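Missing here is one protein chain; the remaining ones are kept as they sit in the complex.
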Amino acid sequence: MSVYPYIVAAWLLGAGLYGVMSSRNYVHLIICLTVMQASTYVLLLSVGYVSHGKAPIFADIPTNSTVVDPVVQALTLTDVVVEATVVALLLALVVQANKRFNTVDPDAMTRMRE
Amino acid sequence: MTRGRSVTALIGLVLLVGGLAWGATGLYGFGHYHASYGRIVAHASVPDRSATNSVVVTAFDYRAFDTLGEEFILFVSVVGVLVLLRRLRGESGRDEENVAEEDRRASESTRWIGLAAAGPLVVVTVYIVVHGQLTPGGGFQGGVILMSAIAFVAVGGESMVLLRLRRTSRWVEMAESAGAAGFAMIGFGGLIAAGVFFQNFLPKGTSGLLTGGVIPLANIAVGLEVGGALLMVIAELFDQRLRGRRL
Partner (left out) sequence: MNQLAPLAVAVPLLGAALLVLGHSLVPRIAAELLALGLAAASTVMTTLLLIHVGHGLTIYWFGGWHPREGVAIGIDFAVSAIGAGLAAFVSSLMVLALVFSIRYLDVRHPYYQVMMLTFMAGMVGFCLSGDLFNMFVMFELMSVAAVALVGYKISEGAALEGGLNFAVINTIGAFLFLLGIALIYAHTGALNLGQMGASLRRSGDDRVVVVAFTLIVGALLIKAAVVPFHFWLADAYAVALTPVCLLLAGAMSELGIYGVGQVWFTAFQGALGSHLHVVRAILVGAGLLTALWGGAMALTEDHLKRLLAFVTISFVGVFLIGVGLLSEDGVAGTAVYVLADGFAKALLFACVGILQHRLGKVGQHRLHGRGRSMVATGVLFTAGGLLIATVPPFGPFLGKAMIDDAAIKAGYGFVPPLVALASGLCGAAVLAAGARVFCGWGDPGRDAPDLADEDTEPETREGQTRTPATMFGPALVLLAGAVACGVWSGLPGLAASAAHRFTDFPGYHAAVFGTARHLGSVKSSSPQWFDYLYGAAATALAIVLAGLELWGERGVPGWKRASAAVAAAMGPIRSLHSGRVGDYTAALALGIGVLGVLLAATLV
């Protein structure tokens, strides 16, 4: 099915977002953010695919072969590693919040009583 | 979830996810990418830069400025982690004795596997970073493998190495910031040597390792930075664990 990867991307987004909305544990919430991240990568990479295209590395294939789009791959490549460190930043916040509130439950952490 | 939130969430999810699916299915089918950008870039990397890995050439040459930005996102996240996990007045650590105790309880075989894997992993890192422009790989991947080399050792049962890492973190920090500064300076080098920021000013070579102009240097800078950054992050998080708080 030629739209299957797009459905997968949308599904991952939904699953991750649902997880964030209903989470009772901040670490779980951050992992759900990672799932949402995965949906962006799936979408990016699947729009660049060329049927019967090879990887855009010309080390052992002729330079005029059909290859998939390297641009989206370059975007994803840098993004993956960078987002890992951003997740680390969020986790650092959670570690400190746990020390302060003695819980990792987002709903129990609220001090902003309005 | 409260009832208000459940209702909002349900409607929101249906609209958002449904909308995305509806929009994306309006695209060409999977495998029918036909735009020119990718094609031009892929077929130009060998003539332009004598480098066969067009993904790396895109990331470090055509779109080098994006990579500079991404690199600094990584850099500032690590600074953020350092700042957020800083030791406040009154926080003590159990440090050495407890770590040593834990290590004693780890199994010998896992410890030796960890140690044995570290060396080859470092070699793999160097290989991947340096051959970035020729075969799949590059600075980002290499940095991650470097971190995993140390993590391997720690997980295997030599957690003391992470503790010592924390103590010698000055060097790791310097390596990391040198990597970041190095990448920025390559950009400046382009400006100074060739008049345009990030202009690839070194000779492109013909084949082998010294191809791609500044790309290998950029890869090394990024590899240092990513490896250093990730090492600092795991050292910091590990340090938190030592301070006696269960997550």
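We call the chains A and B, going by the order they appear; numbering starts again at 1 in every chain.
In this section, a contact is a pair of C-beta atoms (placed from the backbone, for glycine too) under 8 Å apart; a residue touches a chain by one contact, two chains touch by 3 or more.
Here the structure is a predicted model, which is why all the values come from computation and not from measurement.
Considering the full assembly, B:Ala64 is the residue among B:Ala64, B:Val124, B:Ile145 or B:Leu163 that touches the omitted chain. The chain omitted from view is touched by exactly one of B:Gly132, B:Gly156, B:Gly190 or B:Pro216, namely B:Gly190. On the side of subunit A, the interface with the absent chain consists of residues 9, 13, 17, 20-23, 26, 29, 33, 36-37, 39-40, 43-44, 47, 71-72, 75, 79, 82, 86, 89-90, 93-94, 96-97, 100-101, 106-107, 109-114, using the contact rule stated above. The omitted chain makes contact with subunit B at the following residues, 1-2, 4-5, 8-9, 11-16, 19-20, 22-24, 26-28, 33-37, 40-41, 44, 61-66, 68-70, 72-73, 75-77, 79-80, 82-84, 86, 88, 170, 173-174, 176-178, 180-181, 184-185, 187-188, 190-191, 194-200.
Methods note: only the chains that are shown with their structure count from here on.
Separating the CA-averaged centres of subunit A and subunit B is a span of 15 Å.
The touching residues of subunit A, when paired with subunit B in their complex, are 2-7, 9-11, 13-14, 17-18, 21-22, 27, 43, 46-51, 55-59, 63-64, 67-75, 77-82, 84-86, 88-89, 91-93, 95-96, 98-99, 104. By the touch criterion stated above, subunit B contacts subunit A in their complex at residues 1, 5, 9, 13, 16-18, 20-21, 24-25, 27, 29-33, 35, 37-39, 41-43, 45-47, 52-59, 63, 66-67, 70-71, 73-74, 77-78, 80-81, 84-85, 134-136, 138, 140-141, 143-144, 226, 229-230, 233, 236-237, 240, 245, 247.
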